[in-house]
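Encoded as structure tokens, here's the structure I'll be asking about.
Some chains omitted; the rest stay in position.
So that you can tell them apart, the chains are marked A, B and C in the order they are listed, and the count of residues begins at 1 in each.
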Amino acid sequence: MSGYFFEDLVIGQTASFAKTITEADILLFAAVSGDTNPVHINAEAAALSLFKERVAHGMLSAGLISAALGTKLPGPGCIYLNQSLRFRAPVKIGATVTATVIITALDPKKNHVTLDTVCTVGGKPVIDGEAVMLVQGRP
Amino acid sequence: MSGYFFEDLVIGQTASFAKTITEADILLFAAVSGDTNPVHINAEAAALSLFKERVAHGMLSAGLISAALGTKLPGPGCIYLNQSLRFRAPVKIGATVTATVIITALDPKKNHVTLDTVCTVGGKPVIDGEAVMLVQGRP
Amino acid sequence: MSGYFFEDLVIGQTASFAKTITEADILLFAAVSGDTNPVHINAEAAALSLFKERVAHGMLSAGLISAALGTKLPGPGCIYLNQSLRFRAPVKIGATVTATVIITALDPKKNHVTLDTVCTVGGKPVIDGEAVMLVQGRP
């Protein structure tokens, strides 16, 4: 595992992961989650919905937060303890979602790291929330 | 859309969705989320980790909560507002995860529905948390 | 399993399942079936074909009949015995296919259920046929 040790982390440290959300992502997320809500997989039903078109699963965009945390900051080896998610806007097919995480608190007694976690499209937040990770200390 | 209307919902109403998590699920969740953390996709690195073997992404199991909410209760047509997740135990390959949602509060002024959301494996919680949904009223 | 029992079924009972067919669906159906016919996966060859463009596999649309039968009517727990399929028109990328099943006969000696099964796009049939299912009686 090649992530940060707890001692290497500082408040304000930040990382991002971005990915374009395609029809294939929606199809595969429906497969792995079992979430076949028509608003995601049925263009005709979605056209009659509040969003007027198919949108990505909120939890699919939330997966990009997991990617930023698990591959960048704190990176491989950390343990995911908590995540809160506020879904603020829908993500349309073809949108590029950027997940950004920034350290806001460090608890050296428990080796807990708290991060603000936000997903944006075109600079506008589509999800915000907070994560708490357990990070190993330097051996 | 064929989900419940707000007026049809009562506190205590519950629904579940269950699915076995396979290697293919982990691969495809890594693909759509970009979360290529070795603990999920590298058996050798995972053998050296705290969990001793590859485990599923926490957000993958959380996706089953989205399935229970989006396809069963409140069902198609609802809008996902908030989700909190506490990751309590890892999910191993081959585990069958059951997501259960139960209505705990109804706010008729805002048409908001609050649900306890828990994922279990063999009856033991692996994720717990709370969801808030916006549900349309009867037309 | 949460499908209907034989005793709960009546002639005329109906259910539908609908889904938009995307390029990703065609790719993945080619993968699982091994049907790499160029009319599905090669836009240049397909442009020279009778249909002038790539079309979905007929059996992919037929899969939506399986979804309507296996998840809705008769639902989980039923056993698929027979299916006839008449392919009447091609399904283009981006089309939303609606599979509708309707009970036409019930054989209480064998617990067999016969259903008309039709797939439509924009109200026009692209597949029609008939299914026979074995459905358990109430315990």
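By definition in this document, a residue touches a chain if its C-beta (ideal position, glycine included) is under 8 Å from a C-beta of that chain, and two chains touch if they have at least 3 such contacts.
Please read all numbers here as calculations on a predicted model, not as lab measurements.
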item	value
Identical protein chains in the complete assembly, only 3 of which are shown	4
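We take it that only the chains that are shown with their structure count from here on.
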item	value
Minimum number of chain-to-chain touching steps separating chain B from chain C	2
Numbering shared by both copies at the chain C-chain A contact, with half separating same from different	different
Computed distance of Cα centres, chain C from chain B, in Å	28
Intercentroid distance (Cα basis), chain B paired with chain A, Å	14
Distance from the mean Cα position of chain C to that of chain A, given in whole angstrom	35
Residue list for chain B, restricted to those that touch at least two other chains	none
Chain B partner contacts - residues on chain A that touch it in the complex	1, 17, 19, 25, 28-29, 31-40, 45, 48-50, 57-60, 62-67, 70-71, 76-77, 79-87
Complex contacts: residues of chain C adjacent to chain A	18-20, 22-25, 27-28, 94, 96, 98
Residues of chain A touching chain C in the complex	22-24, 27-28, 38, 41-45, 54
